[in-house]
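Worksheet: the structure to be examined is printed underneath.
Apart from one protein chain that is not included, each protein chain of the complex appears where it belongs.
Up next is chain A:
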């Protein structure tokens, strides 16, 4: 796995989990790889992987069945969606707004760009 230097590795592993859940690679209620498997997959110290698992468990995105392994929570998808939306609105958007202010781009212009992007995709 290619790590970005600015973010702690355990949070990057968390993002990797989110992505797998959002694209439904890991379905709700399904078993996910073990701490050791994840550590090997992304080539990190198992202690770092454990931190990612604990973080996700605290957020109730995954849960642990003793002796069996970790599973995506029944409402895991909705939880991740919620977390990622919040992150977008609280972290990504302010940056965009700041740049818009700096460059004098108004809402109207943004709307046009958005619609154009949408049409192109179709």
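Just a few scattered comments:
Operating definition for what follows: a residue touches a chain if its C-beta (ideal position, glycine included) is under 8 Å from a C-beta of that chain, and two chains touch if they have at least 3 such contacts; residues count from 1.
Convention: contacts and distances are computed from a predicted model.
For the chain of the complex excluded from view, the name given in UniProt is "ABC transporter ATP-binding protein" [choices: "Cytochrome c oxidase subunit 1", "ABC transporter ATP-binding protein", "Succinate dehydrogenase iron-sulfur subunit" or "Cell polarity determinant GTPase MglA"].
One of A:45, A:64, A:92 or A:112 touches the chain omitted from the figure, and that residue is A:45. Contact between chain A and the absent chain runs through residues 3, 5-9, 11, 35-36, 39-40, 42-48.
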